[in-house]
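Note that one protein chain of the assembly has been removed; the remaining protein chains are unaltered in position.
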Amino acid sequence: MKRDSIPILRVGDTLLITVHTELHDTVAEAFQEDVLGAIERSGAAGLIIDISGLDMVDSYVARVLADTGRMARLMGTRSVLVGMRPEVAATLVRMGYPMEGVETALGVDDGLALLATARVR
Amino acid sequence: MDAPVDAVERFTIQSESDIALVRRRVREVAQELGFDAFATAAITTAASELARNVWTHAHGGDSAIARVLDGRRKGVRLEFRDRGPGIPDLPRVLAGGYSTARSLGLGLSGSKRLVDEFHIESTPGRGTLVEVTKWARY
Partner (left out) sequence: MARLKLDAREIESRRAFFELTDDDLARLASLRTFADRHSKEIVDALYELILGHADSRAFFSDEAMVQRVKSLQREYFMGLFAGRCDVPYVEDRLRVGAVHERIGLQPKWYIGAYSRYLRLLLDRMFADFKPADAQAAFSSVKKLVAFDMALAIDTYNVAYLDTMARQQAAIRELSTPVIRVYERVLLLPVVGTVDSHRAEQIMEQLLVRVVEEQARAVIVDIAGVPVVDTRVADHLIKTTAAVRLLGAETILTGISAHVARTIIQLGVDISTMHTLTRLADGIELALGLIGREIRPAEKKS
């Protein structure tokens, strides 16, 4: 089955993926496959997932994002979630999913800066 | 739950993609009612959680979206109904007690915190009904 793969950019030793559409159903699986495949091929040390295009993140999407980060970590890649919208952050926290353990940054630049520092925990 | 109800739109939830349809329509209605970004995100997310519960735990059901008016207040009321296995020990599930029903409990308790009114009826073996309301605020 042909599907559009989400474009993954390379910035130095970091992969950057921007999520434009809703991350649901088969799109979520494809997303994970694409990201992990790219990590495998490139051996990148860092991954930045830009979710500034998402106007909603429910528990399903939150899990997909967190899992992707954990999968990347197993492969030796540190990931950072950037660009979360205010209403998305508020909703996640109100629901009780503060996504602890997922590193975050305001945008791509801050994400890259964060990756350049040592991981805190 | 006595506010007079205006137009009701019904949707069946027979596939995973139906969840997205419900979600989108809820978002549209919220925006038409003038909900701000935070309220829109809240009700849309609650709808997504509850619709997903219907699909994942009951393998299908229906939902309804209604605009409600209560004097000066206007809001949106969502209904999710299924004939699934029902939820035993509802209070404990809502508190996140059972690991097997964890996602169900999280979806329910999470949604509860995103809306103004939350009503649930569930009979093991018969099905579940969840009704939520969110009012627009100034």
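Per-chain numbering from 1; labels A and B assigned in written order.
Everything that follows uses one rule, which is that a contact is a pair of C-beta atoms (placed from the backbone, for glycine too) under 8 Å apart; a residue touches a chain by one contact, two chains touch by 3 or more.
None of the values given here were measured: they were computed from a predicted structure.
Contact residues of chain A toward the unshown chain are 81-82, 84-90, 92-94, 98-100, 104-107, 110-111.
Please note the rule applied: only the chains that are shown with their structure count from here on.
Mean C-alpha positions place chain A and chain B at a centre distance of 27 Å. Those residues of chain A whose C-beta lies close enough to touch chain B in the complex are 22, 24-25, 55-60, 85-88, 90-91, 94-97. Against chain A, the residues of chain B that register as touching in their complex are 16-17, 19-20, 23, 27, 37-38, 40-42, 44-45, 48-49, 52, 103, 106-107, 109-111, 113-114.
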